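Report on the structure given below.
Missing here: one protein chain of the complex. Every other protein chain is in place.
Read from first to last, the chains carry the letters A, B and C; within each, the first residue is number 1.
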Amino acid sequence: MKMNTWLKIKCRVFEIVEIAKPGDVVSKIFDIIIIALILISVVVVIESTVKVDIKTERFFQALNTFTVIVFTLEYAARIWTADLLHPDCTPGKARLKYIFSGMAIIDLLAILPFYFPYFIPMNLIVLRTLRVLRLLRVFKFNRYTDSLSTIGTVLKERGYQLISSIFVVMVLMVIASVLIYTFENPQQPEVFQNAFSGMWWAVATLTTVGYGDIYPITIAGKIFSAIIALLGIGLVAIPTGIISAGFIEQIETKHAQNEEHGEKCYCPYCGKKIK
Amino acid sequence: MKMNTWLKIKCRVFEIVEIAKPGDVVSKIFDIIIIALILISVVVVIESTVKVDIKTERFFQALNTFTVIVFTLEYAARIWTADLLHPDCTPGKARLKYIFSGMAIIDLLAILPFYFPYFIPMNLIVLRTLRVLRLLRVFKFNRYTDSLSTIGTVLKERGYQLISSIFVVMVLMVIASVLIYTFENPQQPEVFQNAFSGMWWAVATLTTVGYGDIYPITIAGKIFSAIIALLGIGLVAIPTGIISAGFIEQIETKHAQNEEHGEKCYCPYCGKKIK
Amino acid sequence: MKMNTWLKIKCRVFEIVEIAKPGDVVSKIFDIIIIALILISVVVVIESTVKVDIKTERFFQALNTFTVIVFTLEYAARIWTADLLHPDCTPGKARLKYIFSGMAIIDLLAILPFYFPYFIPMNLIVLRTLRVLRLLRVFKFNRYTDSLSTIGTVLKERGYQLISSIFVVMVLMVIASVLIYTFENPQQPEVFQNAFSGMWWAVATLTTVGYGDIYPITIAGKIFSAIIALLGIGLVAIPTGIISAGFIEQIETKHAQNEEHGEKCYCPYCGKKIK
Partner (left out) sequence: MKMNTWLKIKCRVFEIVEIAKPGDVVSKIFDIIIIALILISVVVVIESTVKVDIKTERFFQALNTFTVIVFTLEYAARIWTADLLHPDCTPGKARLKYIFSGMAIIDLLAILPFYFPYFIPMNLIVLRTLRVLRLLRVFKFNRYTDSLSTIGTVLKERGYQLISSIFVVMVLMVIASVLIYTFENPQQPEVFQNAFSGMWWAVATLTTVGYGDIYPITIAGKIFSAIIALLGIGLVAIPTGIISAGFIEQIETKHAQNEEHGEKCYCPYCGKKIK
């Protein structure tokens, strides 16, 4: 039946664009091509900021057009097969659901800047900034790599603690910025112009980046700076501790689940395995 | 009864200013307004260090006056309802107990600098420094965020170990400062003037900030600097390890408590759940 | 029998060049000499970049020749005794297997640059770069130190998670480089020439190195830089958390194995040891 063939093609396309069964060579090749094109498009964005001769420019523009066309086709294929992704919805609802999912919005934003300029005239700098969105294509890797979700889960579970520690850092930064301003402004009014300069210094010191464009020269400022730099160590240590604990908890949860499911079960008396 | 109505209002105010039952919309709105005002007052403090025209200045002064009035009213409400916070004390004792609690002192210090200048004339720079205390208002968030207490508990439990490791760093810093002074002073007497310069270098190197305003140029100084910089890695690694262990211990304590309370209990023989 | 004596010598050589029984003094001395020669050859490579007078030059050339000769003899001895390393293969196969093992290739690359120039004329700079391969000799320590393999196992087990986190950093870096270019290029076109300059800045900021050769001066650029620097903390925290969890998991696996083998077995009722 013709109808059946059509459905078969659709299923095949769905298998190719979404994660397929293991051993599906065509789907794997498709994934590799998409990843390669994403990397190329990233190079094209970066290249667009470099001044090159007209020939190279044209080559990169052609490359850009090519990647956008492939991504557009991919986007269309994903929308077309969205009803297979959400089989419990009606086809229309499934597609809408897909279009407004995070990944699909990123996909759309990745191709839109290419079609946009033909409708609305915009100045070049804004356009260039819009092009950055293309880089979001790279997040498509998210679909392919599995471990990212583990990291994501840990960060989510520990979210409140991480945000709390970031909040403490923010408070510390504000206090530090006003204090360093008070210490340093009379001595170097050009460098520490206001508390915003102090904040820029606080960021560079607490994160231990230390560009060297702004630093205290008074004794009080240096002592205060030493305290802030040492507290900056805590800024690394506390989130690291939180995240470490999160990863370890997850491993233990997995072990507990395994034990519950009877996969690994040792007698506490003699250490032998029990069926 | 009139007396009863008065008590009801007091209870309501208490519910609003302190953490209320879940689902209390008015209390939630109050919290959000207070947080917003704290953030605004932080901006006002930072802005006070920037030179602006007279109109903007006046706008920020008005903003300042407004936030201080709200915080004063809040402070008064908290003192008024303090007897509900400590129901086992007499009203007078409860209020005194509240006034001398850490949070209330911060609240008072946050509003005092505004009223202070009308009584005692002080020079502007000292005043500006006193304004920094306003930022302490931000610690009120402590009341609202829960995870901070977990972090606090871990830091407290591991306190002795953290202080010990900080002490070792201090000793290292003193030794490093004298040694680098000995190496570098003959070559760059202007940069490494004395052991205090050496200490400033030691802080920048051990915390890996590295502003670049002071660094060794002799071979001995560079070799010594390399050793100190590598030890600086340990300066991060040891407290991080301590804090990580603290967080993990806390998670395990919670698990143990859950098991003790019979919430999760698995047979060690077969992994099945036991009532 | 002569044949037997020959085999005995071969066995002895094998014991000496490979890890021997504990208490074998000759083998231990051999190991120490080899480690010393590797360190000397590293010094020779570094020295080759320093301009010295002709006498010192000749001394180092002699030293170089000596170490290469010893390493060549060692390499020959290892190939000769390779059939004892793989007793299940034929002698020829065993030797081929050894020659194409990772360690043997490093050994060969360590001595080849010395013999190479006599066959093919090459320019001096390339030769100097080839000499770097000599440093790979140092990896021979790998054979002697045991703990390295534990670290290796942890990094391998956690490989996917580490690569995922590195990938996220790469994406972040590309986005950051284009955005900072957009912010800073109009203000400092000489410093932020193109997105590649932005990427160099992103590396220095995210890794908290902060050389200070490139940093934002606009307000938007500084705010963005602060966000990136704070995310740089995460860049340290996430892999550290992953690696910590890996080491802890390994310790627990060992404990579990010990319990399984009945080495340590406590009654869960009373805490007493059970045979």
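Definition applied: a residue touches a chain if its C-beta (ideal position, glycine included) is under 8 Å from a C-beta of that chain, and two chains touch if they have at least 3 such contacts.
Worth saying up front: this structure is predicted, and the values here are computed from it rather than measured.
Contact with the omitted chain, checked across C:L7, C:L148 or C:I163, is made by C:L148.
The chain that is not drawn here is touched, among residues B:F60, B:Y98, B:F114 or B:Y181, by B:Y181.
For chain C, the residues touching the absent chain in the complete assembly are 42, 45-46, 48-51, 125, 128-129, 131-132, 135, 138-139, 141, 145-148, 150-151, 154-155, 166, 169, 196, 199-200, 203-204, 207-213, 235-236, 239-240, 242-248, 250-251, 255, 266, 268-273. By the touch definition given at the top, chain A reaches the unshown chain through residues 208, 210-212, 240-241, 244, 248, 268. The omitted chain makes contact with chain B at the following residues, 160-161, 163-165, 167-168, 171, 174-175, 177-179, 181-182, 185-186, 193-196, 198-199, 204-205, 208-212, 215, 219, 222, 225-226, 229-230, 232-234, 236-238, 240-242, 244-245, 248-249, 256, 259-262, 265-268, 274.
As a convention for this text, only the chains that are shown with their structure count from here on.
If the chains shown are joined wherever they touch, the resulting network links each chain directly to all the rest.
Note on A-C: its contact pairs, compared by residue number with those of A-B or B-C, agree for more than half at A-B.
Where the sister copies chain B and chain C meet, the same residue numbers recur on both sides for over half of the interface positions. Of all chains displayed, A has the C-alpha centre closest to the centre of the whole protein C-alpha set.
Each chain gets one centre point, the mean of its Cα atoms, and the points for chain B and chain C are 42 Å apart.
For chain C, the set of residues touching two or more other chains reads 208, 210-212, 240-241, 244, 248, 268.
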